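Here the complex is missing a single protein chain, while all its other protein chains stay put.
Letters are used for the chains, namely A, B, C and D, taken in the order the chains are written, and counting of residues starts over at 1 for each.
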Amino acid sequence: MVFSFIFIPLLIAACLPLIGKVSKKIIPDVLTNTTLAFLLLNSILLVKPVFSRGSLLQNINWFGELVNLQIALDGFSLLMLFTISLVSLCITLFSIDYLKHYGHQANFYALLLVMVAGMNGLVLVPDLFSVYLFLEVAAVASYALVAFGLGPEELEASFKYLMLSVVASAFILLSITVIFGLTGSLSFQAVARGLQDLNASLVLGVCLAFFIMGFGLKAALVPFHAWLPDAHPSAPAPISAMLSGLLIKVSGIYALFRIVYSVVGMTPALSKVLMAMGAISIVVAALLALGQNDVKRMLAYSSISQVGYIILGLAIGTPLGIAGGLFHLFNHAVAKGLLFLNSGSIQHITGTRNLNELGGLGKKVPVTAGTNLIGALSIAGVPPLAGFWSKLIIIIALIQADHFGYALVAILASILTLWYYLLIQRKAFFGPLNDRWLKIKEAPFWMTAANVILALLCLLVGIFFSPVFKTWIAPAADALARGVQQVLMWGI
Amino acid sequence: MKVETITQLIIFIPLLGSLLVPLAGAISPKLRSFWSVLIGGITAFLPLTLITQALKGGEILWSKRLALGLDFVLIIDPLSIFMSIVSSFIGFLIIVYSLGYIHHEEHQNEYYLMVVMFIGSMMGLVFSGSLVFIYLFWEIIAIACWRLIGFYRQKDYVLKADKAFLMTFGGAVVMLLGFILIYAQTGTFDLTAMRGVAIPGSAVLLILFGLFSKSATVPLHTWLPDAGVAPTTVTALLHAAVLVKIGVYAYARLFLYTFKIPAAWQQAVIIMAVISSLIAAAGAVVENDIKRILAYSTISQIGYIFLGLSVANPTAVSGSLLYILMHGLAKAGLFLCAGIVIHSTNKRDIREMGGLIRTMPMTAISFLICAFSVIGLPPLGGFFSKLLVIMGAIKANQIWVAALALFTAILTMYYLMRVFSLVFLGELKVSAPEKTPSMVGVVTVLALFSVLAGFFVSYPMKLVQLATTHITWWLR
Amino acid sequence: MIIQIILLSGLVLFSILAILLKDLLKSALSLAVASLFLGIIFFRLGAPYAGVFEISVVAGLITVLFALTVALTRKDSEVQEARLTRLVFPLFFVIFLIIDGLVMKSLLQQVPALPTGPETGSFGEVLWKARTFDLVAQLGVILAGVLAVLALFRKKEEDKDE
Amino acid sequence: MMATTLLWPIIFPAVMAIILFLIPARIKLVREVLAVLSSVVMLYLGFSLFLLKNLSLKTNWLGMGINFDFRLYQFSAFILLALSGFLFLIVLYSTIKMKDHPRIREYYAYVFLAAAFSNGAVLANNFVLLVFFWEAILITTYALITLGLKPTSHRTAVKSLIIGGLCDFSMIMGIGLIWASTGTLTMDQVHLEPYGLAAAAFILMMIGAIGKAGAMPFHTWIPDAALDAPVTFMAFMPASFEKLLGIYLLARISLDFFELKVGSPMAMVLLIIGAATIVLAVFMALIQKDLKKLLSFHAISQVGYMILGIGTAIPIGIAGGIFHMINHAMYKTGLFLSAGSVEHRTGTTELKKLGGLAREMPWTAFGFSVCALAISGVWPLNGFVSKEMVFHGALETGYPIFAIAAWVGAIFTFASFLKAGHSVFFGPRSTEVPKTRESQWSIVLPILILAILCITFGVYNKLPLENFIQPVVAGHAEPGQHIDLAAGALNLFTPIAGVSMLCLLIALGLHFYGWKQGGKKAYLASEPIHRLPVLHQLYDLSEARFFDIYEQGVKFLAWLSRMLFKFIDRPIDFIYEKVVVSIGRFFTVLFQKAHNGQYGNYLAWTIGGLIVVVWVILKLLQ
Partner (left out) sequence: MSNLWFLYLFFSALLIFTGIYCLLTMRNLIKLFIAVEVISKGVSLVIIATGAVKNSILLAQSLAITYIVVEVSLVATALALIINIYKKNKSLDVRSLSKLKG
């Protein structure tokens, strides 16, 4: 049942605060993890039907059409669902041990599940306004989660995040409304059909600009990125992972490209703008990351930079570019999730995230160091890890589409990427051992386990990139590459 | 066993075996050492069984189709077999040497993991027939290398490691761009499908970036002397035997075996090679740190290898291939001798050493023999390779280049003899005994091999000849 | 038409007042008045339910929330706003007004009329049948909001533990 | 006879070298017997091969025309024989002289290895093979010099190595050029006119040859080695083996590989080098205060005659050069061995400390005197014969200046030997050396053999000339011209011989004058010349090694290296270490400054970005 992706987490989230009164820790832990594991399983089971039919449209009609829910699932959404379930499962596993710092597991998990539900909903709905709504569901939950620590920095970050996001979503909604005005409908299908024979390119252009700004802010494209380096590091580590790994991709990239490809249709002008913004993001954020001393802040800037890659790939418009972008999206979700969790481990172990205070941890906590290394190298695009393949595909696509300059930027920026990741490695793990950390021990089991699972994913996806690509990425890319046709097909 | 199977084993045994090293290390250090030596030994042994295949000439191709045409292709031909024998053998010797050298250090798990993985990916690189997989193994090597250079965790050491990683990575990604340009032109990454294709100069330039950065050729060379902060075993592995040969090997694989390189670029490589050789030799004369000297020396010798390959006539090419072997043996020997010296004196500045021939005669003599081989004096192996390269250059009408190369050879002689005199002769400044038998044994073996390779040069030469005729198929 | 424009102008005016007034409570009240105008506009545009919602929820509930917040943060929370802000606002506003007018006028010709027939059915039907998902999402948003408030106003357990 | 016999002179000594090396240091007798025996075997091999004359062996080696190709013929057989002869004498001599050397195992190993390599070089019929053996000798030379065990030995060894390397590398270059222009590496298939590129090849090959022979300016390691290396080495390498090899190759180059015409530019080059070497080296020899060093300079000077002889490109001159080579090897080896004998007994070779040893060491004195007279070209010794031939040839070229140079050389040669002999063996008995006696038989015997050979080759010059020399030159005479070198060889009453004799008289006069001037101290006999106004400064400069190409060259190398390092290598590194990093840092800091944490600022970017995006999209749409 595809609907379970939305309902189950919502339901559990609603129950959790009550359960929290009964059992503070164990039941919330188990329940959340089971839910997400179930969703993961579910998404894997969906591969076959989606694969065979291309897309899946489900309706629920209850009470004589009083309840009329419609859900559309194609390769792209399935990839997102899978990514969301996978990464958030690892994150909740990690949280089992990590949340001791914060307490209030039930509340935390409830918010987390609401966020998951919001993202799942966003991915599944075939309707512009619903997209906005689920965006807000996930966003409201994320504001609270960013501020979950209730420290001054957390609050500050959350506030800025909220205030910028609100503006962004206002523009998104504005744009949706104008499109509604132009076509008279809100569902993807009808809008796509309506826009096809509509001759209002200027107004539509402005709408798209609003979308780019709105979703771009959610996805943290430069220059709309400024909230991210504040919000992501301030959140608890699992939430950082959630935000960087999933939220910016779902509410930013997924929504933007779903609308751009499947509803409006990609145009060269749009492609140019998005690619330019992607390239700028890559470079600017990479340079910014270089100057950071806080591990998580550096990772946050890295997210911006990598989102730049994803958008650069997706915006090329060729099937290969889309595939590369989506593959990178997946890989980045896994790897950045890993890195943020890992930074949580570091913080748990040492109590600090300042690179200058760390040093030589590799000797004391080899597993944390190793998983961090794998994640970092994967994002930097060092083979044989997963990130390499996606970057490779993106660059191939760039060259094939004759964007030599962008290819060069992408290539050179990957050197920068490696540069700042090496900073982390050097300062935190491989330098001389700081005397303060003589007595530290490896992080608790579940934290380490989550790290290891994600690191293995990075590695295995890299080694077995071919089956992964064929199973998950290629259908998703096909779905996008078919453009507006994909949405129009849904009805049939 | 089928040749293809053996080849896959050569690649995957060390790659997967390396992952088990930390596990073995968790059980006991003895087991770890045993395991590493075992894997190294198997990897060194298996290529030998391919010699019969090599002597048959011709090539065997094997490929596994992967998504997007990024196929995994293996080319088993005399060139790859030759290269695999050389690098796995030296790698194995270095593992054995490490048993003594690295004995007291921390992070041994990481060390053996990386060394074995290094060797494994080298094997992968050597047999790969696909641009993507060449790049892939290329970078795995870079990772291993990076960790190994930063082995001693000092602050500036890890900085140097990062520098090396960044420079080689930078070169490599630029090279990747070149690969992709070729892909855009031909629609495939499979080398065997692209033989004889003329590629644009821009792609050549980009690829050269990668090759030069990995093979430490001027102007992308400065990471190599700095990488001398690594344990000497590693520098031997990096500088001498394996790492820097990668670029050279890739040059042979790409620009001789596969593509037609535009004549202007070929000339450019020739000139770069010889200039690199000269400048690096100058560096070796000026430096005082023994490992930096040897590192510069490596850069200089790599220049010769590039020279031979870029001249691209059979004489020079076979000279270059032979050079890979001879330089590998001799330079590994030099580094490991230097390692013994450093290990026992705890000094690296040659001006602070002296007279060590009295306390460590075997090391001194091995050093001298290896030095002679690097200089290119008969009857040691290095003579033939250098001779053939220079002869080839002259034959290709590159007379001034050849003259400059010979001049560099004199510089080589000068600085190596300088090192030898300062370290081993003169008055004894630091008295230090020779080290464990496994270390001295390995350097002796290497020196011995340098000598034997000179006297029995015709055996490796046969393989080299086959490889040369195979990769210079376009001359036929 | 004229009434509509007057209402709209009132809306804009009170919104401007809401942001320009120094006293926060007065600002909140101005906002409430603006909401009132909006509600009336909604009603006149044929959206009575939305108008009611606007007036009751936004002008009522949200204003209360604002007032509550202002009350809770009253103590030495005076923030000195830059004086220039208020002074130059009219200038910018007029400039934007002109640009806005020109843009909208030029866009006017761009948009083709949409050949749509009048809607059928009742508001309830539309809300339930066509927009069921919105209701689900509303639940989600409310849940998120509630949980957020719970999370933000929770007592820190650690304080007790430590 | 099997063709593989040709490998014996190479493999046998090489194997012996290993065996001798492996024999433990303490078993002296076995080693010595074994060494002498094997040198006898070598001599036997040399003889039998000399009698065979023609033999060749060719197997595949490296491919590409680089074959394992040996050829024995007249000339090489002769040189092979000479090499084995000298090897025998030196090994015999070494049994005593080197007896207590701490690294005696290495010594024999190196000597036999050197013999193996030299034999290989002589027999090689492929250029690469030639270079292989030729250059390999460098290592043995290096090793043997280090056996001098003096503090500076190693330095000198490196010097010899680098100078030798320079010469050999230029030879490689020459070979490369030959290969490039003829397409073959087989030596007997190459015959080029030395013009253009081939001329360059000629010069380069020639540098290789004369460098080995020790001509100016590649000589400078020899005088240093005279002091730093064992004296047996001096007799072994610079005096005999290297001369034989060098001049052998020079002859091959000039006669076989290239068509050297009388008076052609290449011939002039040889003549000039020859003449310069004669004169300059002899002037240096004259003033030396150490017997070994004096001898070493003569070893250089005499090479000049050989080069001069070959450079004439006239059969008699060439023959003279080659004959001089073999003669020189004899008497110079004899001289070094005598010097070694003196050193063996007295522990020094400084002229100042020695004197009047003739009574105590009569046989050594006799041998020394004969050899000294032979080197000075006194009738009827072998030196006279070969020098006359060279003078003859030099005059026939039409440039008398070269003959004059040769004569000048002769004057000072004699003068310096008068000084040396006088101060060591004659004159008053020096007090600085304790009483001593004649050396053991195995030291004296080689000296005497060599002295007798000097006489034999002089008086019965027909024997060597007809057996050894004439066949070599035979092919190069004009058709129909019959060469009978021995005919007037000992004729004293020709103008040329007359001038030569006059030279000897002048030398005698000079020595007498100097001896008088120096207060009847023989070792000061050369001082008047030493103190001549301009010469004096030149001498000082050369004492300071100003003219030493090695010293200057090494300085140049170091300077060049520093320049390259400082101005190319470091700047490149600077770019990576500093420039790239600071550019990155600059932008990083710039961007970081922009992120000042102010909400309004961030919102402004957002709105600004929005406006730009709108503008760009609209622009693109129009």
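Definition applied: contacts are C-beta pairs under 8 Å (C-beta built on N, C-alpha and C of every residue); 3 or more make two chains touch, one makes a residue touch a chain.
Everything numeric in this text was worked out from a predicted model, so none of it was measured.
J.: Since one chain is left out of the picture, which of the remaining chains does it touch in the full complex?
T.: Within the full complex, the chain not displayed touches A, C, D.
J.: Of the residues A:Phe5, A:Phe82, A:Tyr109 or A:Tyr143, I need the one that contacts the missing chain.
T.: Checking the options A:Phe5, A:Phe82, A:Tyr109 or A:Tyr143, the one contacting the hidden chain is A:Tyr143.
J.: When the complex is taken as a whole, what residues of subunit C touch the one chain not shown?
T.: These residues of subunit C touch the chain that is not shown: 5, 8-9, 11-12, 15-16, 18-19, 24, 27-28, 31, 34-35, 38, 41-42, 45-47, 49-50, 53-54, 57-58, 61-62, 65-66, 68-70, 72-73, 75-77, 79-82, 85, 89, 92-93, 96-97, 100-101, 104-105, 107-108, 111, 113-114, 116-119, 121-123, 126-127, 130-131, 134-135, 137-138, 141-142, 144-146, 148-149, 152-153.
J.: Extract the touching residues of subunit A with respect to the undisplayed chain.
T.: Touching the chain left out of view, subunit A contributes residues 129, 133, 136, 140, 143-144, 147, 150-153, 155-160, 162-163, 166-167, 170, 173-174, 177-178, 180-181, 184, 186, 229-230, 233-234, 291-292, 297.
J.: Tell me which stretches of subunit D touch the chain missing from the display.
T.: These residues touch the chain not displayed: 592, 595-600, 603-604, 607.
As a convention for this text, only the chains that are shown with their structure count from here on.
J.: Give the chain pair, either A-B or B-D, that is connected by more C-beta contacts.
T.: B-D
J.: Based only on mean CA positions, could you tell me how far subunit A sits from subunit B in angstrom?
T.: About 42 Å separates the centre of subunit A from that of subunit B.
J.: For subunit C and subunit D, let me know how many angstrom lie between their CA-based centres, rounded off.
T.: Distance between chain centres: 102 Å.
J.: Indicate the residues of subunit D shared as contacts by at least two other chains.
T.: Expected reply: no residues.
J.: Provide the full list of chain pairs in touch.
T.: A-B, A-C, A-D, B-D
J.: Note which residues of subunit B are touching subunit A in the complex, please.
T.: That would be residues 22, 66-68, 70, 106-107, 109-110, 132, 135-137, 139-140, 142-143, 146-147, 150, 153-155, 158-159, 161-162, 165-166, 169-170, 173-174, 176-177, 180-181, 183-184 of subunit B.
J.: Which part of subunit D faces subunit A closely enough to touch in the complex?
T.: By the definition above, subunit D touches subunit A via 584-585, 587-589, 591-592, 595, 597, 599, 601-603, 605-606, 608-610, 613-614, 616-618, 620-621.
J.: Can you list the residues on subunit C that touch subunit A in the complex?
T.: Per the stated touch rule, the residues are 107, 110-112, 114, 116, 128-134, 136-141, 143-145, 147-152, 154, 156-158.
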